[in-house]
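The complex is shown incomplete by one protein chain, all other protein chains being positioned as in the whole.
This part shows subunit A:
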Amino acid sequence: MASVRAAGTLIRSAASRYPHFSVNGRRNFSASSALLARTYVNYELKDDVAVIKINDPSGRVNTLTKMMESEMMEVLYEVWGNGAVKSAVVISTKPGSFIAGADLNMIKACKSAEEVSGLSRDGQKMFEKIENSPIPIVAAINGPCLGGGLEFAIACQYRVATKSKKTVLACPEVLLGLLPGAGGTQRLPKMLGLPAALDMVLTGRSIRPDKAKKMGLIHHVVDQLGPGLNDPEASTMKYLEEVAVGVAKDLAKKKISLEKKKGLMQKLQDSVLGLSFVRKQIYNTVQKKVMKQTKGLYPAPLKIIECVQTGIEKGSAEGYKVESEHFGKLAMSSESNALIGLYQGQVACKKNNFGKPEKDVKKLAILGAGLMGAGIAQVSVDKGISTILKDTVTEGVVRGYNQVYKGMNDKVKKKSMTSFERDTNMSFLSGQIDYSGFQNADIVIEAVFEDLSIKHKVLKEVEAVISPHCIFASNTSALPIKDIAAASKRPDKVIGMHYFSPVDKMQLLEIITTDKTSKDTTATAVALGLKQGKLIIVVGDGPGFYTTRCLGPTLSEAVRVLQEGVTPKKLDSLTTSFGFPVGLTALIDEVGVDVAAHVAEDLGKAFGPRFGGGNPELLKTMVQKGFKGRKTGKGWYIYASKKKEKQLNSGAEEVLKAFKLTAPPAVSGDEDVQYRLTSRFVNEAVLCLQEGILADPIQGDIGAVFGLGFPPCLGGPFRFVDSFGADKLVQKMKRYEDVYGIQFTPCQLLLDYAKDPSKKFHK
């Protein structure tokens, strides 16, 4: 930054020496050829408005890099030095991207908290200069305006944004375990008021342009254009620029006032918030809420509250100082490291690494209109994929059809979809009980009952009616795909597509390939999953694949823990306080006790004593008594009443009594219980990598977090081993192994990593 400032002074003096220093003049101004060769930021003059254009040629989106920042300051000093320029517009020339945030690599490259704090201070200073600009600067926003991009925009005097679907404003730093470190925690409360600002920085939620205007985050919205003399995107950008230039001129002429007119409610709110004890109450309430939601496992939200509070109560100077210090500390935290790892993993799992499929999926057929089948249908028809939803009975079809309709109608109620879009989407759905139209299907996904003979039956029925190119995908959660493919005439076209329930909410899709599955089959399945908006991991075949397999020993251990006298409620609180979003017994109820029993039995047979621990008969007894979980109204808990507090199922307690075992005191403390559950999960995940079920640790982490709810603050099983230490984990496991035996024996790969502390799953 220092060099930038030096360059800035240089330019300013140059400008004063050459009073007619304009864009046209600059072209022939060979004396400072370095200035001409700007890569990221350039500008041109439209009358007395400097239109500053940003574009990072190296990326798909613009990010705030050191280079971009320094060029931006160069340009700004040049503009400020030019007396003929009365106002400025900052706009991106990259289609659909304003500034998607600061460059994460810039932060990751830092070695110490102090170094990161330095970055933050540089950003703060740069934006302070922009805030104090002698001429009004208008940020013209089209596409994501996130993180550092948003902090840049709010430092400008005025903001104009397009109504494009791509335009969102947000401070997503908290989702990466960070905080808005370039003045965001200081400027937003002044701009939006304390409650709205806290909400924005603490949730990281995306704000659409219309809402942003209502909140006072932006001043002016511009509609998207259709095709005209150019394509819609280009026309819209040109329109945005024209409107922004007009606004900039009006600002310079003071035709538009920067003073906000405050409504009565706003004035009332301001006066209430003027009372320090009211503010104190707000900080306390928010802090309590954060503690309740995060269980104290995520440091960033608390630091954010502290920054906001310091800025308001002790003034900006102190606020900026605390902001940059905390930013540095957070960037070095393991939580942030984990969350950034997950973010990068998500980006990686949104790509198709198997090439472009030979044929796009235009028509999809789903067998079984149950919860899963209908869920898959919903995420397909709302992307415009023509979908057949087939069941064996009309009642099933009707139920599935209603589920899809309800799923979309809820979106209409929330205004994220129009009723017209809902109707159009529904027109892509065909509910039926026969195989008509299957001859046109490009892919058939079966979501029928988990029974190999039924799967074989439908596979044969389907293969009799589909065309040769059509793929057969199974949504099984545990049956090996090669066993299903055994009945197929064309095993190269058979693949596993394991969706997670509820399909419209769960992001993950686990795709399972056998050694016979063709590359194009995989490419097509991945392409379909991506179109459905899924995060995709592609794993090898085997009982339980990756996700269900990791869940197996964990559930077995959970049953063991319950048998040893830990109550379901206690187990849930132990797991949630470790970072699992849903407690393990609650999870079993959601998945279905029968499903869990089924999986435990199948996997227990396949993997033997390693999957032992809990007594498999316990879950079976639950099922026999009708305690199948939420779907039957009773599982570990009772779901009939709408009471807030979940009631324990006394019937389940009796079952537990019948299977009661004594807890070995040496390994039954709260922490030991947590690590018994987690270590078995992690060991199985590492074993999957060792056996080649997983191609890499990234997919392993994404699958565990987004499919099974592994604690995001730990970043997934592999990130956890890296940060916790393989040796420490092995030590713990050996201790449990002494008590319980083989189910806690660490796998070879984990032992290898324990031996060599330099070995890390993530670089």
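We take it that a residue touches a chain if its C-beta (ideal position, glycine included) is under 8 Å from a C-beta of that chain, and two chains touch if they have at least 3 such contacts; residues count from 1.
Assume contacts and distances are computed from a predicted model.
Peer 1: Unshown chain, UniProt name, "AP-4 complex subunit epsilon", "Trifunctional enzyme subunit beta, mitochondrial", "GPI-anchor transamidase isoform X1" or "High affinity nitrate transporter 2.5"?
Peer 2: "Trifunctional enzyme subunit beta, mitochondrial"
Peer 1: Among A:D210, A:D223, A:D270 or A:E654, single out the residue that touches the unshown chain.
Peer 2: A:D223
Peer 1: Quick one: which of A:E114, A:D231, A:D670 or A:D738 touches the chain that's been left out?
Peer 2: A:D231
Peer 1: For subunit A, which residues lie in contact with the unshown chain of the complex?
Peer 2: Interface with the chain not displayed, on the subunit A side: 220, 222-232, 235, 238-239, 243, 246-247, 418, 420.
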